[in-house]
Structures are given as C-alpha cells and as structure tokens.
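Missing here: one protein chain of the complex. Every other protein chain is in place.
For clarity, chains are labelled A, B and C in written order, and residue numbers in each chain start from 1.
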Amino acid sequence: MFSTCIHPRFSDTDALGHINNTVIPVWFLEAREPVLRLFSPTLDMQSAALAVVRIEIDYLAETRFGSDVEIRTRVARLGNSSLQLAQEVWQDDHMTARGLATLVNFDPQARRATPIPESVRQALSGHMQTVQEG
Amino acid sequence: MFSTCIHPRFSDTDALGHINNTVIPVWFLEAREPVLRLFSPTLDMQSAALAVVRIEIDYLAETRFGSDVEIRTRVARLGNSSLQLAQEVWQDDHMTARGLATLVNFDPQARRATPIPESVRQALSGHMQTVQEG
Amino acid sequence: MFSTCIHPRFSDTDALGHINNTVIPVWFLEAREPVLRLFSPTLDMQSAALAVVRIEIDYLAETRFGSDVEIRTRVARLGNSSLQLAQEVWQDDHMTARGLATLVNFDPQARRATPIPESVRQALSGHMQTVQEG
Partner (left out) sequence: MFSTCIHPRFSDTDALGHINNTVIPVWFLEAREPVLRLFSPTLDMQSAALAVVRIEIDYLAETRFGSDVEIRTRVARLGNSSLQLAQEVWQDDHMTARGLATLVNFDPQARRATPIPESVRQALSGHMQTVQEG
C-alpha cells in the first residue's frame, strides 16, 4: 500500500462548507505519484507516462477542511500494459471516498501503450490489494 | 439534452501539453448547473442541493487547449430521490471523454435525501437519453 | 478594451460562500488570451509566449456564484519587450477586483525576452487605457 498525506487547502472548499467533490480526483492523481516514480524515478515525462483511461469515485461522506487526509493506494489489477489502482480517502478514522483508476503505461515517443517492464511489475505486486487489507 | 460551452483555460493544461484529466470533473460539475437550477432556480444552496454520490469517467482522447468544448448532459436514470446523468465532452467533432454522475436530491436543512419534486421530474424527463441520441 | 465573459463555477467558491480569492488570477489569465492571440494567432506555445513577471490584485468586494462576470482588460503600458495590462472584474455593475499584470514577450526557442513586433504593438495600442475609460 502507498500512503500519501494531504493537507486540505482552504481553496479546496466550496460554498457548502466542505471539500468540493472535484478535488478528490486531484488528490488521487497526487497519490499516484509514487506509482509513476516506479516507471520513471525522475518523473521525466519525455520517457514515461501513465495515461488515465478511466476513473470511478464513490463519495461516502463529507471531507472537511482543517484536518489532514491520508490517501491509501493499492494495486487492484495488473495487466500487460495497464493497471488498476484502488484508492481511498481517510480523514479522522473515516473513509470519506474511494475510487478506482485504470492507467495505461504509455510511451510518449512512440505515442502508444507499451508493456509494463518486469522490474516495475515486481515492485507493483508488493502493493497488491489483499483480502486482509481490503 | 443540456448543452454547455466551455472555453478551456491555459491553467487547465498540464506538462504533457493537454487538458489535465482532473479538469474534466470540474467541467462536468459546471455542466450540471442547468440541472441544479431545475431544483433551485436561484441556486440558493440553503434550500436545495444535489449531492454527488458517484462519478465515472472514461477518457477517450486528449482534450486540447485553444478550441472550445461542448458538454452534453442527458438524464440516464430517474429514481425517487436520485438521478443519474450521462455527460460527454465534445471538441472538434470528437468525443474526448464521457461520464456518469449519480446525484441525490439533498435537503440541506434536514440533511437527508428527499424525493425529487414532481414538477422537476417532468422537466428532467424531457432531457432523457434516448436510443437515437445515445 | 478586451472584454471576456466568465461563468463562475461552483468549484470556484469556498467555505465563506463566495468566489475564492485565488480564482481571480485564473480569470485574469483567461482574459489575457486575446492579447496572447495577437502574438500567436494559433496559440502555438512553441513560437510565442507571454511570461508573467508580476501581478498585483486589489480585492474590492466579494464576487458571487450565480451571476456572470465580465473581465475588462486594457493596455496600461507598452515597453520594448514588455507590456502592462490593467484588468477589472465586473459583476452586476460593481467592480469587485482590479489588477495589473506585467508580461514579457518571451521567445521559447531562444529562452529570452524579445521585442514586441511592430504589428502587434499597433494592435495593442488600440486597447490602451485612456482617461475617459479609466
């Protein structure tokens, strides 16, 4: 599991008094950065990119300003050139949102999907979602 | 069908040179405003709100800066107190993303779901997704 | 004067119930796009860019969600390779914010400031701030 701490910004709130729902995808993207670093340790966008092809998010409760948030990211599925990440927003011991992101390992030069390298695959398999964790 | 014109902002782009994937949920939220106005013509957040409980987005192609976008929003399902909207991003005659949003008619005072009023239901049914359109 | 109409987004609001102050620079950037088009009609970032070197913003009143906004942009000063734009946010006949942006005509290939072309200078001079307007 990858764990990312997020400090909600006041500009993330909306007039209903809570974190706006469009901010959760931004946090999930930020929390996928350690996964991207497995593909490209220096985050060099010319050599490697993870293209998002699908996201799903369930909003379970309001997320508040004024209290830090933990994003938990696990690998839900590992394909040949694609992978699926399960992500959760935790605040004050409650899960306030959860999502699934389907990503494709994308070669920016060739502009097409490319197989996940074996070394990355092995690193990712250590972050697989398990029955105990889920 | 509700149609909303969006002018992509340069700040919506990212270092890959296209509109960042987290911007699509922001555009979809903006394009749901005419639906919200059916519930609350003055957009008064104290009297009515549509709580988002789930979103799904499929990213089909890159969305570019420099060309206007049309968001098409249709009613996919009408429940008792909830509804589902199907939304599409169109740019230069191509659909670049499509999504589903599940919303609940929420009473901000009582803080709970409440049935969709009959008059709103009738107005919404005029925007239902049809076989011809879909 | 360049005039740009902006439709405030619900995600632009914050928990104080109004448009968050960090959104005004985003709107001002969007409203500078017609100026950028004078330098690069196709908005091709490889051939021309206006680098922002300084902004100032005075917040005069709250800007609200639910009512369109007009951004008025005038040329306040025209230098050799730089220019200064005066920008105003108008909503319901009130000016809610005003700002100054100092921009430099930047050659992305050479990575340095470059003189404003004479044809652009003439086009810009038609949008100068005048005593009557100011």
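Here is the rule we use: a contact is a pair of C-beta atoms (placed from the backbone, for glycine too) under 8 Å apart; a residue touches a chain by one contact, two chains touch by 3 or more.
Just so it is clear, the structure is predicted and the values come from calculations on it, not from any experiment.
Enquirer: Looking at A:11, A:114 or A:129, which residue reaches the missing chain?
Expert: A:11
Enquirer: Check the options C:1, C:45 or C:113 and report the residue that touches the missing chain.
Expert: C:45
Enquirer: For the chain left off this view, which of C:15, C:35 or C:120 is in contact with it?
Expert: Of all options in C:15, C:35 or C:120, contact with the hidden chain holds for C:15.
Enquirer: So which bits of chain B touch the chain we can't see?
Expert: 10-11, 13-15, 17-18, 20, 22-23, 65
Enquirer: Can you name the residues of chain C that touch the chain not displayed here?
Expert: That gives, for chain C, the contact residues 15-16, 20-22, 25-26, 29, 45, 49, 51-59, 108.
Enquirer: So that we can see where the missing chain sits, which residues of chain A does it touch?
Expert: 7, 9-11, 26, 29-30, 33, 42-43, 65-66
Everything that follows uses one rule, which is that only the chains that are shown with their structure count from here on.
Enquirer: With chain centres defined as C-alpha means, what is the inter-centre distance between chain A and chain B in Å?
Expert: That pair's centroid distance is 23 Å.
Enquirer: Where in chain A do residues touch two or more other chains at once?
Expert: Touching at least two other chains: 15, 20, 22.
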